[in-house]
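A single protein chain has been omitted from the complex, and every remaining protein chain is retained in its original position.
In order of appearance the chains are A, B and C, and numbering begins at 1 in each one.
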Amino acid sequence: MTKEDYISSLKDLHHVVYYNGKRVEDVTEHPGLRPHIDSAALTYELALRPEYEDLMTATSHLTGKRINRFTHIHQSVDDLIKKVQMLRLIAHETGSCFQRCVGLDALNAVYMTSYDVDEKYKTGYFGRFKKYLIHVQESNVMVVGGMTDPKGDRSLPPSKQGDPDLFTHIVERQSDGIIIRGAKAHMTGGINSHEILIMPTQAMMENEKDYALSCAVPLNAPGIILIFGRQTNEERKFEEGFDAGNPFGPVGGEALIIFEDVFVPWEQVFLCGEYDMAGLLVERFATMHRQNYGGCKGGVSDVLIGATALAAEYQGTAGASHIKEKIAEMIHLTETLYAGSVACSAMGYKTSSGAYYPDPLLANTTKQNVTRHVYEIARLAHDVAGGIVATMPFQADLESSEVGRYVKKYLAGAKGVPVEARIKILRLIENMSGGTALVESMHGAGSPQTQKVMYVRLGNLEQKKRWAKRLVGIEKSDIERSD
Amino acid sequence: MTKEDYISSLKDLHHVVYYNGKRVEDVTEHPGLRPHIDSAALTYELALRPEYEDLMTATSHLTGKRINRFTHIHQSVDDLIKKVQMLRLIAHETGSCFQRCVGLDALNAVYMTSYDVDEKYKTGYFGRFKKYLIHVQESNVMVVGGMTDPKGDRSLPPSKQGDPDLFTHIVERQSDGIIIRGAKAHMTGGINSHEILIMPTQAMMENEKDYALSCAVPLNAPGIILIFGRQTNEERKFEEGFDAGNPFGPVGGEALIIFEDVFVPWEQVFLCGEYDMAGLLVERFATMHRQNYGGCKGGVSDVLIGATALAAEYQGTAGASHIKEKIAEMIHLTETLYAGSVACSAMGYKTSSGAYYPDPLLANTTKQNVTRHVYEIARLAHDVAGGIVATMPFQADLESSEVGRYVKKYLAGAKGVPVEARIKILRLIENMSGGTALVESMHGAGSPQTQKVMYVRLGNLEQKKRWAKRLVGIEKSDIERSD
Amino acid sequence: MTKEDYISSLKDLHHVVYYNGKRVEDVTEHPGLRPHIDSAALTYELALRPEYEDLMTATSHLTGKRINRFTHIHQSVDDLIKKVQMLRLIAHETGSCFQRCVGLDALNAVYMTSYDVDEKYKTGYFGRFKKYLIHVQESNVMVVGGMTDPKGDRSLPPSKQGDPDLFTHIVERQSDGIIIRGAKAHMTGGINSHEILIMPTQAMMENEKDYALSCAVPLNAPGIILIFGRQTNEERKFEEGFDAGNPFGPVGGEALIIFEDVFVPWEQVFLCGEYDMAGLLVERFATMHRQNYGGCKGGVSDVLIGATALAAEYQGTAGASHIKEKIAEMIHLTETLYAGSVACSAMGYKTSSGAYYPDPLLANTTKQNVTRHVYEIARLAHDVAGGIVATMPFQADLESSEVGRYVKKYLAGAKGVPVEARIKILRLIENMSGGTALVESMHGAGSPQTQKVMYVRLGNLEQKKRWAKRLVGIEKSDIERSD
Partner (left out) sequence: MTKEDYISSLKDLHHVVYYNGKRVEDVTEHPGLRPHIDSAALTYELALRPEYEDLMTATSHLTGKRINRFTHIHQSVDDLIKKVQMLRLIAHETGSCFQRCVGLDALNAVYMTSYDVDEKYKTGYFGRFKKYLIHVQESNVMVVGGMTDPKGDRSLPPSKQGDPDLFTHIVERQSDGIIIRGAKAHMTGGINSHEILIMPTQAMMENEKDYALSCAVPLNAPGIILIFGRQTNEERKFEEGFDAGNPFGPVGGEALIIFEDVFVPWEQVFLCGEYDMAGLLVERFATMHRQNYGGCKGGVSDVLIGATALAAEYQGTAGASHIKEKIAEMIHLTETLYAGSVACSAMGYKTSSGAYYPDPLLANTTKQNVTRHVYEIARLAHDVAGGIVATMPFQADLESSEVGRYVKKYLAGAKGVPVEARIKILRLIENMSGGTALVESMHGAGSPQTQKVMYVRLGNLEQKKRWAKRLVGIEKSDIERSD
């Protein structure tokens, strides 16, 4: 599938998308949406370039065919590492989110877990899912992974919410399929995916069986409505020119996806009531998604570091020792993020299904660092770039016959640097270091506290206590109450 | 002067302002500018409220009349502290910059320094300046302090720039006044001030006498052009509604002010060629401006903390221990900022001119903390508020007859909280924690490195070395090469 | 009282002190204790120097006599600020804790609170306490403030502990006085104080009346036993020479003070069962003690910065830009600490008793910063000083006839710097940046979480929420469940 095929397939999708209160007829022609489509399109385009074949494609373990890596089930540690390298590679092209990892992680998580559900309950989910997977691999469709429910009052479980639909659930079981209702929030790449692979949003209790749900649906299915989320400076996308900063947008483009009694045939249902398996599916998706963040954000940071270094160069400060120190610090933080993604991949292991899984403790560590370092990297970019990043005139001022000459005269930097080049770089920094871009680093793949919770579970505190006691000679018998 | 008087005086100003490539006929009717005018207007309005009289007004030491504190020369430590308290007070009303401290600090800095220039050079600047000051106090005009020059290639001094106008300078000395050319960048409150008080941008050398310039000019003087800087999400100001977040804008509104051969009569010239005094004037303005940041940003942070606590409450997470911990941390950082402003005021002292001056080392400490903690406070706000702060639908979606019911249904939070209230608070957080607002904290009153430089100068390192040597008994005679 | 008088008074005290398992006959002759005595002695010595009279002494509001400021009840904001300045001054002499502020804070806290207890319960504590205070002011004795109880299992209140003595309590009420039992832990300056002023360790419940206790006792009273705490590198104090680093020790010297059925006459009892006032007393002592930490630790840091700058100079790295940056950062952190102490003092206010009290929110902010920045300052000192700070040979090696010449040859630094001077400075850094010194910054005047708890109580979160709601136009009536 070429980039063009991908875009034309979206044109044909006729899914129900709303933007700023209005129905969007053709997402591909909508300036508010197109940057995100162009970004995702690179996952198709780069896969066709010979020099990237090794990273961007893989061999299907089911069909033996060469497939886009975004549809691949990881068969080795090497696959896990290549995933991370691929993400950093594409981010160097986009300087923004390209969205498609969500579906990849959903495919892998459901693959592993449907296998385990079958093992436990003798269900037939795994076989169904393999068929679905072959369809995805062959058609190379873009799948959005749908996990986060709106959740209403977060202090209450699904069963105690005023509105039962605040968690997506099964409304009815029919002979040929199920009817579902609810919504998935913050759906990255939602408006430009072909299908959604739904997963539960958290571990579920016995009285929450209807919320233990995994299934796949095309996004143009009847009853599905997508509402696009408003981003920082989204109006600039409607302008011709460079004030928007990054032509691929500040983040991936998030949508609220509503399921108003949507029918799903049984062949596309992969978890339906096995509530005790919901937690495992959530944890696996989260781990695989957290694995990514040092790859993609590492690559995005590389671009921001480059832009920051250029901003310094363009205004004559690149030689100052404190500027060099700050750029070195940005590199340090970026490589710390990347190290996390590589490490959890290198320590990955095979699950019962045969698919490989990254080390969950290290994957959580990776994401937690992202929630901190991306902000600090942005802070350093602002420091180096200067106040001008927040006070520059509009592009229309630069181009004005009345005041354009003043903007050119007074925004001049180092000799030989066109003012326009300087402004473009500063607008890129503005785009990459502001609101939406930061928040995505904080909450994408799970808010910081979700990683902290995993540390307690995965950190093996009892073993650590034993090492300490052995070292100073505290015997088990010394302590009645101890472990 | 009431709020209304202030606004109508701006209507009458007829200064030359550009916004987005177009000349603005009336700044007070322009949706892109009005929020900033409304914010500054509060410095007039609150001064008329009896309960704030003590903080918002003062008695002129020149005329004995009751004046707006924003035109007052500090006569005591108590005045310095009240300034800081006033700033925090107003910030509680605006949650944003109200701009007028820049002029206040410029008035005080020029007051002190013109006195010292006269002492050294037997010039008559101080007398002139006092007359100008009485005019400002009596008319209660808003004065913007003009320090930062565009500076072109920052590795070069004014005399080495390709274009001599990249630093504002005297082009001609005439019998009745001087002609100046150049520009001042990042001028907070520029478009809604009446006058500008120009100061040099840095210490100057002997061959840079024409750049050693301080003078006052009305902003409607011939040859002055203002170009408004583009802000984060500035298009939202043109909408009716609440997506803009804060009705007073994210920051004070910055403009590039251009001086195209502007005439200034001698009575309004306060430094003209005494190059060796430029550095002192810069340092004093910087110190007094850095004094402020724990006051105003402290107050702004209070509002952001309140919004963050409400966001948590509205979505049912206010009781979680990690949420409470994060809000406590936001309070800690905020009070650390405020402590700096109070401390440098409490340690202030009288200058030769009689005006009081805050402790410069502590004032620099205050600003440096602002360049760090405001980012961390924003990060914590994002953490607590959740990803929704970056993915919410448009207000038009909420109000749409087609999808409005879905937005209401799926953005519902805790029982009894209207969805609109929740969205308003989240939009406020978005506004206060994004791009422009952060950058202003970084670079307003001087970029971080300018404070670091002052630490070396003011930190009294030689005395610190002596204390260490005394403690361990190192005699002066032990070390040939030492101090 | 001269330094010599103070020392000889300790000789005469004959209190029961244990060090390393052995009874100490004369604390003033014990090498393990003497550094701390010498440090406290400076509070006597400096008070007699004319140049420090203003800071080190005050006029008693009770007797009108000139007294040591360490026995003064603060009568103004100026007194609060002078206290902080005095602490920084003495720390420049000692580079370590001089212990006597604990008693000063206890005197002020009991003064204020005994007044309030009398107001509420018509007791006569305040009159008694004033008599006691006059005794302290006239005799200029050193008083240790005794707050922290051992507390056993910290998840349990006093009444649920296995051993009721883990919180200090009244065992018996007699006609002439009371009998108390228990212990006070971490008593800074314990072994070289004359008396102890006991306070409760936390707020108490109705069934904990016997724990609501404040009283004063001489430390040589029958039944009192002091056990000195082991410090980092304490054996080096027993050596002649400079490996110990700081001749005044790394911290103040802490002792465990045991009360084995100690009799206290009624005249020295200032709280006895009014359980509901215990919390207020604790909070006041804590606030006044937290006020100090930017003063004393600020001064200690000044010395460490000086030592670090010398270490760099002595090894030829002082000119490197990253070294200068790190020293500037140490100054920044130090002044941030100091700003807190000054600010809470400047915002202090008068209590009903007439005594002045620092702003509690800012005092807590001060201490919280100390728990962080002192560690970072130490880290930077290590960074600049180099690995040599941890791998230097013994002084005996330097002086050895066999290998001394190698130590001199290979530890040589910049030209003209004697190796001994270099080692002395590095040993000083080692002393000031290691174990005990850091822990004291963490837990002295209350562990970090105790300040966090106060933020919630003092941070006025409801007011902050109101500001946010007003700004975006959320009416009270909008939200049923809100405040």
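The rule is simple: a contact is a pair of C-beta atoms (placed from the backbone, for glycine too) under 8 Å apart; a residue touches a chain by one contact, two chains touch by 3 or more.
Predicted model, so just to flag it, every value in this text is computed and none were measured.
Q: So which of the visible chains would the left-out chain be touching?
A: The undisplayed chain, in the complete complex, is in contact with A, B, C.
Q: Please pick, from C:S96, C:S114, C:S214 or C:Q231, the residue that touches the omitted chain in the full complex.
A: C:Q231
Q: Looking at C:N20, C:S76 or C:Q174, which residue reaches the missing chain?
A: C:N20
Q: Touching the hidden chain in the full complex, which residues of subunit B are there? Just list them.
A: On the side of subunit B, residues 321-322, 325 touch the unshown chain.
Q: Given the full complex, what residues of subunit A touch the hidden partner chain?
A: Contacting residues on subunit A, toward the hidden partner: 81, 92-95, 242, 245-248, 302-307, 309-310, 313, 324-325, 327-329, 331-332, 335-336, 338-347, 361-362, 365-366, 368-369, 414-418, 420-421, 424-425, 427-428, 451-452, 455-456, 459, 461, 463-469, 471-474, 478-482.
Q: Taking the full complex into account, what residues of subunit C touch the chain not shown?
A: Listed in rising order, the touching residues are 18-23, 148, 150, 152-156, 162-163, 165-166, 183, 185-186, 225, 227-233, 235-236, 243, 251, 254-256, 258, 260, 315-317, 319-320, 322, 371-372, 375-376, 378-379, 382-383, 386-397, 399-400, 402-403, 406-407, 409-415, 430, 433-436, 438-440, 442-444, 447-449, 452.
Please note the rule applied: only the chains that are shown with their structure count from here on.
Q: Can you tell me the C-alpha superposition angle of subunit A onto subunit B, nearest 5°?
A: 180
Q: Please tell me the distance, in whole Å, between the geometric centres of subunit A and subunit C computed from their C-alpha atoms.
A: 50
Q: List, in ascending order, every residue of subunit C touching at least 2 other chains.
A: 325
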